[in-house]
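Handing you this structure, nothing more for now.
Note that this is a trimmed complex: some chains were dropped, and none of the rest were shifted.
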Amino acid sequence: MYKTKPASECHMHHSGKSLNVLVLNCSLKHEPELSNTGELAQLVLDNMKEIDTDVSTEIVRMSDLNIPVGLDFKENDADQWPEVVKKIKAADIILFATPIWWGERSSLMQRVIERMDALDEEYIANGRSALYNKVAGVIITGSEDGALNVMGSIMMVLTWLGFTLPPECAAYWVGEVGIGGDTEKRRMNKSTMHMAKNLARNTLYYSHLLKQHPLEMK
Amino acid sequence: MYKTKPASECHMHHSGKSLNVLVLNCSLKHEPELSNTGELAQLVLDNMKEIDTDVSTEIVRMSDLNIPVGLDFKENDADQWPEVVKKIKAADIILFATPIWWGERSSLMQRVIERMDALDEEYIANGRSALYNKVAGVIITGSEDGALNVMGSIMMVLTWLGFTLPPECAAYWVGEVGIGGDTEKRRMNKSTMHMAKNLARNTLYYSHLLKQHPLEMK
C-alpha cells in the first residue's frame, strides 16, 4: 500500500513568518545512545530546512526528562512537564515521535498524552483549545509491525486536542517479521525517505496557511 | 475525556464557492430501516446548512449498492463502485460514516477502503492524489465501545489517501457497557451534538480554505 511514490513539489504559500517546529522524541533510550526514532525525526527536520530555511527546530528527548505519572499540570517540584508544555505552546508544528513496543506507542508517548489531558481540560473550561491552528505529524520506528495502528491511535488523540492533520501526516519504518530492526535498512528505505519529505512539505504548507488564515473563535 | 465543551463560533472564510458534501453511510441495515449512523450524519449535514446555506449534500447508503469484493476499479458489469468513485471525485468534503461491530468498522466501510485502493494506485503511478484538497470527517455509532479505535484506524487511511483532517474531525455515539444502544439516548447526548456541530464547522472552514489555497503540485 505504501509503495514508493514519485517525489513532487508544491507551490509553497509562505506566510512570511518563521515557524517553530518541536519534536517530542519518546524513544526508550537515553542520550547519547542512537535513537532510530530521533534519527528519522532529524531527517524530517532536514527536509523542512531545505524547503524553508527560516524554520527553527528542536528535538526533546523525553527519556531524559522527569515526567512523573499523573494528571495534574504539575505533579511535584521535580516535574519537568510544565517546561514541555511551554515548548508545545510556542511551537507551530509538533512532531510526535515514538518507537513501537509490542504493537503500541511507547510508555513515554503514552505519558505525554496522559499529561496533555490537562490542556484538554483547559479547552473544556473555556471552549478554546490552546492547540488550534497548530499542525501535527507523527514519526514512528519499530523493528517490525505496528506503525499504522500506532499512527491512527495518535492521530485520533491529536484531532481531539485541536491539531490540524495534513495529508500524509506521518513517516515511519518497520521491517520484515522476524528479521526486524536494522538501522542501515531504515536509512536506505526509499518509502521512508519519501514519507519524510512529504511530511516536511505538507506540515509546513498547512502551518503557513493557518498562520495567514487561522480558525478563529469569537 | 470528551465531555461537553461550550459551543463557539468561528469567523468563516467563505471561498465564494458552493461545496459538495458526500456521506458514505456504511450501516449494515437497508433502507428504509432506521440507521443510527445515517441519522447522526444527517445532524452533521443540518449543522452545515445552518452555517453555509449554499452547501449541497448527499448520503449514499452503501448496503443498498452492489459493491463486490475485489481490488480492481470495476470488478464486474453489475459493480456499482465506479458510480461511488464519481461521487467521491466530485465532492469537496467526504464523511465516512460507519457503525461499530465487535470493536471495528463495518464490513461495508472496510469494503469501501479496500476498493479505494485503486485510487491509491493511481496516485502511486502519477504522484498526484485525486483526493488532495478534499477534507474528510468520520461519523461513528455503536451500542457500546470502539468509537475511538474505529476513528483512528479510519483517519490513518484517510491521511495516506490525501485527505485533510481538520481539528475535531469526528462525531460519534456509544453507550454504557451492557446497556448499550438506544436511539433516544443518542439523540439527547450533548457531547454528540457538540461534536456534530464542530465537525460541520471545521470541515467547512478547511474546505473553503483549500478551495482558495490548494496544495498544488508542479
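Think of it as A and B in the order they're written, each chain with its own count starting at 1.
We take it that a residue touches a chain if its C-beta (ideal position, glycine included) is under 8 Å from a C-beta of that chain, and two chains touch if they have at least 3 such contacts.
Here the structure is a predicted model, which means the values were calculated and not measured.
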Overall copies of the shared sequence [whole complex; 2 in view]: 4
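Keep in mind that, in the parts below, only the chains that are shown with their structure count from here on.
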Angle, in degrees to the nearest 5, of the Cα rotation that carries chain A onto chain B: 180
Complex interface listing, chain A residues touching chain B: 1-11, 13, 117, 120, 123-124, 126-129, 131-132, 148-149, 151-156, 159-170, 202, 205-206, 209, 213, 215-218
